[in-house]
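Partial view: only certain chains, each at its native spot in the assembly.
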Amino acid sequence: MPRKTILPDARISPRYAGVCTFSRYPLIAHVAPENAPPDWAIYGVPFDAGVTYRPGARFGPRAIREESQYVKRYHVEHDLDLCDALSIADAGDSPVRPFDCEDNHKAQLEFAMAIGDPNLTRLFAVGGDHSIALANIRATWQRRGSPAGGLACIHFDSHLDTVDSTLGEKYSHASPFIRAIQAGYINPRRMLSIGIKGPLNTAKDLDFAREHGVEVVTYEDWSQRDGRARIDQFVRSLAASKAETYLTFDIDCVDPAFAPGTGTPSVGGFTSAEVLALLRGLAHHAGDRRGLDIVGADVVEVLPDRDVSGITALLAGHVIFEIMCLDALHRR
Amino acid sequence: MPRKTILPDARISPRYAGVCTFSRYPLIAHVAPENAPPDWAIYGVPFDAGVTYRPGARFGPRAIREESQYVKRYHVEHDLDLCDALSIADAGDSPVRPFDCEDNHKAQLEFAMAIGDPNLTRLFAVGGDHSIALANIRATWQRRGSPAGGLACIHFDSHLDTVDSTLGEKYSHASPFIRAIQAGYINPRRMLSIGIKGPLNTAKDLDFAREHGVEVVTYEDWSQRDGRARIDQFVRSLAASKAETYLTFDIDCVDPAFAPGTGTPSVGGFTSAEVLALLRGLAHHAGDRRGLDIVGADVVEVLPDRDVSGITALLAGHVIFEIMCLDALHRR
Amino acid sequence: MPRKTILPDARISPRYAGVCTFSRYPLIAHVAPENAPPDWAIYGVPFDAGVTYRPGARFGPRAIREESQYVKRYHVEHDLDLCDALSIADAGDSPVRPFDCEDNHKAQLEFAMAIGDPNLTRLFAVGGDHSIALANIRATWQRRGSPAGGLACIHFDSHLDTVDSTLGEKYSHASPFIRAIQAGYINPRRMLSIGIKGPLNTAKDLDFAREHGVEVVTYEDWSQRDGRARIDQFVRSLAASKAETYLTFDIDCVDPAFAPGTGTPSVGGFTSAEVLALLRGLAHHAGDRRGLDIVGADVVEVLPDRDVSGITALLAGHVIFEIMCLDALHRR
Amino acid sequence: MPRKTILPDARISPRYAGVCTFSRYPLIAHVAPENAPPDWAIYGVPFDAGVTYRPGARFGPRAIREESQYVKRYHVEHDLDLCDALSIADAGDSPVRPFDCEDNHKAQLEFAMAIGDPNLTRLFAVGGDHSIALANIRATWQRRGSPAGGLACIHFDSHLDTVDSTLGEKYSHASPFIRAIQAGYINPRRMLSIGIKGPLNTAKDLDFAREHGVEVVTYEDWSQRDGRARIDQFVRSLAASKAETYLTFDIDCVDPAFAPGTGTPSVGGFTSAEVLALLRGLAHHAGDRRGLDIVGADVVEVLPDRDVSGITALLAGHVIFEIMCLDALHRR
C-alpha cells in the first residue's frame, strides 16, 4: 500500500520557518510508522576534499536544504503529487573523513548501507563533490543484490569523470565512474553521459568512456547534431529492458548563468528549462510509458559561496524533486 | 496632437548623473504644459507586506529607477522613438500602508485615481509585490468608466496568483487575480496567463483559473506543445475585438538566471530574449496590425537585495519600455 | 542536579554537517530524559512584518542556526563549559502571522507559553524584527508568575523602540518597549538601554524613556562621558536586588562594519569586542559576584540578505552563547 | 530669520519610498519661497576620471542619495534639529566632462557658481573622486569674495593628495590640494590633514605638505602620539581666528571595514565612531563655543560597486549631516 510524506502545515510554519530538512520532508527518525521505512532517503555528504579546483561543496547539503524549502509537491506537467505517491525522508548527513578520499568513501558507504530498509528504501545522495557518487552507487548496487552486470546509469555532467588518478588519488571527483565501472557497479554499455562540454586537458580524456562503450552525448551533439535522437533511443531501450538505473546529476552540466555556484564551471551549456525537460523525458518512453526504474540517485557539486543569489541550490532542489517524480511515475 | 517626452540632455547629464526617475522621464510636476497631462504616468508602489516568502520588493521602484537610467528611447525592431510618440511622466511613489494589505490597497487606489487626467493618462504601476497590481487594475478599470464586463488581461507570471486567501489574508501577492476577477475588474474569459511554471502546493491551485475560463499557457505549453499558437490565437482575437487590455508582468516569469532578484523564483523559464519577443509579439496581430490596446500595466516583484549585478532591475526597466511601445504602436 | 546539553560528536559530524539547530543543540523533542525539561529553550520567530525600513529578518533564525554551527561550548574568559552547566534545546520556530503584527504577537505568545516546563525552562527568542521581543517578554513575565512590578530589563540597541505607533500600528518593531512598559511586563525604572545612537526623527523620541525613568546610556555617553560608570552602577544595583532580568539584544547596537546584516543600521557604534565585554560585564557585579539573574532573552534584527559574509549571524550566535553563559554563571 | 527644510511626510512616504534626493531634502527648484535661497545646496559630481586606481565613484552621488534616505534630522549629541535650523536643498548633479579632468573642473565650477545665492548659499559637493573637491573649493573661495589669503581647510583623508602630476595629469584625484594651495584658494598654514595613513610611493610624497606648513596628523599621530592635542590646538586657534573654513572629507580616512566602498582603500584607520567624534569635536572649541565657520564642504570617494551592504554610502550620508550640523551650531 502506498506510503505518503507528511509535510509541515504551511498555515502554521511558512516556508521560511523551521529547522531545514530537504524540501521540508521529515527527518527519518520522525517518519510516522505507517510511512516507514521510507521509499526514498535523501542524505547529505558534506565532503569536498575530492576536488581538483575550487572547494566549498561541503556546504552544498546545507544550502540545498535551505533553498529547497521552496520546492512544492505537486508536479503540473506529470499531474503528480509526489508526497501522496512516495514516503520520503531526510536521513541527515553522512559522516565524512575530510582528510582522505578513500576513507570517506568507506564511511559514507557504511552510513548509506544502514539507512532505512535496504530492500525498500532507495538512496539519494546530495553532495558535496562528485566523488561522493561512488559510495552511493556502490551502496545502491549492493542493496539491489550486487547484480553481476552492474546498474544502468544516466549521467548528467560537463565532464566524463573517468580520469584514472589525479596526483595519485584514485577517489577524487575526477574518477567516480572509472572506479564504478572497473568495480562492476555500473555497466558502461548501459551508461549514458549527457551534456559533456568544454575543452579538455588532452584528447585521451575521452578514451576510457569510448573504449568501454559509454554512450556520450555532448552538449554540441545535443544542440547541433543527433544527440536528442540518441538519448531517446538509449532511454527507450533502457526502459524496455527494465534495467535498474542509477541517475547521477552534476549541476555543472547546466550553464554557469543558471548554476554559478559550482566548482568547475564550464561555459556554454543547457538552460535550466532544457535540463528539466531532459529529466522529464526520462519518464516518457517504452511501450508501457512507465519510463526508467530509478533505483538510486545523486545531485552534486553545488558550491554555495559562488551562488550569491541561491539559484544554483534552488535548481538542485528542483532536480531532486524531478528525479523522485520519475520513480513515482514508474510505480504508478 | 501627439505629445512628447523631454529627456535630460545627455551631453550635460550622463546616464549616471542626476536624480533618478524612471528612464529619466520627467517628474509629473515638471512636464511641460504642451506635454501635459502625460499619456502615461509611471509610479512606484514600495510595498511588500503581501509576500508569502522573501520580502524586499519594496525597494523595487528605487532599483528600477536606477537601472532604467540606461533604457534608451529608440526601439530598433519597431522603428519607434517612444519619447517622440508619447508623453510619459514619473508620478513618484504611492503612499503605502505597510502593516495592512487591504489598507494599502485603498491608499494606492486613492493615489492612482488622482494621477494626471483620468481620461488621458494611463497608469503604469511598478512594484513592490504582485499584490499592488490589484489597485492599479481597479484604478484603470474605474478610469475607463468601470466597464461592466471588465478589462481584458495579459498576465506574465510563474504563478497564477489566484489563491483565495493565505493565513486569512485576501489581499496578498497570491491573490490579486482572484480578487480582480471576483470584483469584475478583469474578465477571466479575456485573460491570458503566460509562463506559469514550477511545482504547486496542490493540484487544486489550478482550479480557479480553469473554472473561470482563464487561458493558461504554461512554460511547458509554450516550449513543448501548442502554447505559441494558443497565444497567437488569443492575441489576434483580442486585437480584433479592440478590447481594452491590462498587462501585468511578474518578473519571476523569466528564469532566475535572468532575474535572480525576485522573491519567489521558479527555475526553468523564459530567457530575457524570449520574453521580449513575446511582448513585441503583442503588437503584431489582427488585420490592421495595430496590436493590443494596452490601457494600464504593471511590472512587479523585483527584489534588489537578490539582484547583485542589477540585471533584474535592468530587465524590468526594459519591460516597462516595451509595454509602453505597444501603446505607441497602437496609436500610430 | 545539573542537566547537560549533548552535542553531536564532531568526530562523526563536523560543524559543516547535519541539519542545523542553534549551535548544534538538540531539538527539544530529542532532549534525553535526564536533561529534560531543558533549562533554556531557544526558538526562532521568522517574522519581519513589523519593520519600518528594510525587511528580511524573517530569515534571521535560519541564518543564525547556520552560522552558529561554529559556536563552541567552552568559554575561556569565564572558564565555563556551557553544555556541562545547562540543558539547552532548540524549540524550533514559532508559528507566525505575517499579515498582522498583533495576531503574530498572540500566536508567538501562545507558542512560547507552551514550551518546556514554565517553571524551569527559560525562553530565548531569536528574531525576526524587534517586535517579536514583546511576546517573549510577556511570556517570560507570565511564566515567572506575572510579578506586579514587572521584570528588570537590559536593552542593547541603537534605538529606544518606544514609539507609540507607526502608521497606526502599535505592535511594530518601533514599539515593543512602550507596549511592555505600559502593560507592566517591564519596570522602566529597572530598565537600562545601552548603545542608543544616531539621529532621530524628533527630539521627542527621547521623551517616553526619560519620563518613565529608563536609564539611557547612549554610545556617546559610553565612549565620551560617564556611561561606563553608569552601567556599572545600574548593574551592581540590579544584581544586589536579585531582580529577575530580561535581556533584549538588537544587533544594530553594533557598528554596521561588524553587523552589516540588519535592517536599520546606524553608523558609529560598538565594536564586537566592546559589546562582548559589555555582556560579560553583566556577570561581574555585586558582592557575591554572581551577576544578573537572566530569566529570558532575545537577539533580533539579523537580516541575512545584507550579511554577505555571514559575520552578523555569526556574531548573533555568539551573543546568544554569551547571554546563556550569564545564567550558567549565576547558577554556579 | 532662520529658514527651514521641509521633508516629505513619513506617514505618507516612508524612507524607502519616493524619488531619492540627499536625505530627502527638497530639490532646489522645489524649495518653498520662505526657505529660499537655501543655506546649503548639496550637489553631486558623478565624475571619476581622475582616479589612479579603481574607478566607479561616479556612481557615488546616486548611492549616497539612496542610503541617506535613512539619515534623520535630530542630532542627539548636539540637541539640534538640523531641518529646523537650516534650509537645505539638493541641487542635482553637476554636468561632467568624463574625458578630460581640467574640462570637468571648469564645467563643475561654472555649475557651482550658479547655484542659489552666492552670498547666502553654501556649497556641499558629493563625489565622485577627490579631484572634484578643487572646483568646489574654488567656487566657495570665489563666492566668499576671493579672499587673498585663501580659506582655512580641514582635510580628512588617508592620502595627502598633493602630488604635482600623475602621468602628466595635474587635475587628478592625487592633486586637488597642491592645485588649491598653489592657486591661493587654500591657505596651507591654516590647513589640517587628519588621518593620513598607509605606505607611500616615496618619502618625498610628504614634502609639499611639510614645506608649505600644512598641519599633518597621521592616524598613528592620533592613536599613538600627540595627534589629539594637536588637532584640538589647531581647531581652537582656527575658531578663535573666525577663519572661513572649508571641510573636505575623503571616505577612505575611515578603515576599510567601515568603508569598503572606496577606490584606494588604506587599512588600519579610524572607526566610524571615531571619525564622527572628530567631526563633532570641531564644534566644541574656542571661548564662545561656536566652533568653526564651515563655508563649504565635500564628501568624496564613495565607490558603490565595492560597497556590497551599503554601509559606506550610509556613513557618507551621516558625515554630510554632521558637517552641516557644524554650521547650524555655529549660527546658533
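To keep things simple, chains are lettered A, B, C and D as they appear, and every chain counts its residues starting from 1.
Criterion: a residue touches a chain if its C-beta (ideal position, glycine included) is under 8 Å from a C-beta of that chain, and two chains touch if they have at least 3 such contacts.
Note that this is a predicted model, so its numbers are computed, not measured.
Depicted are 4 of the identical subunits; the complete assembly encoded in this structure file consists of 6 such copies.
Here, only the chains that are shown with their structure count from here on.
Here the chain-to-chain distance from subunit A to subunit D, counted in touching steps, is 2.
Superposition angle, subunit C onto subunit D, using Cα atoms only: 120 degrees, a multiple of 5 between 0 and 180. Centroids of subunit A and subunit B (each the mean of its C-alpha atoms) stand 38 Å apart.
With centres taken as mean Cα positions, subunit C sits 42 Å from subunit B. Each of residues 52, 54, 58-59, 98, 167, 306, 308 in subunit C touches at least two other chains. Chain pairs that touch one another: A-B, A-C, B-C, B-D, C-D. Every residue of subunit D that touches subunit B in the complex is listed here, in rising order: 12-14, 16-21, 27, 44, 46, 58-59, 61-62, 65-66, 90, 92-96, 98, 308. For subunit A in complex with subunit B, the touching residues are 10-11, 14-16, 70-77, 79, 81, 255, 257-258, 271-273, 275-277, 308-311, 314-315, 318, 321.
Listing the residues of subunit C that touch subunit D in their complex gives 52-54, 167, 196-203, 205-206, 218-220, 223-224, 255-258, 260-261, 264-265, 267-269, 271, 306-308.
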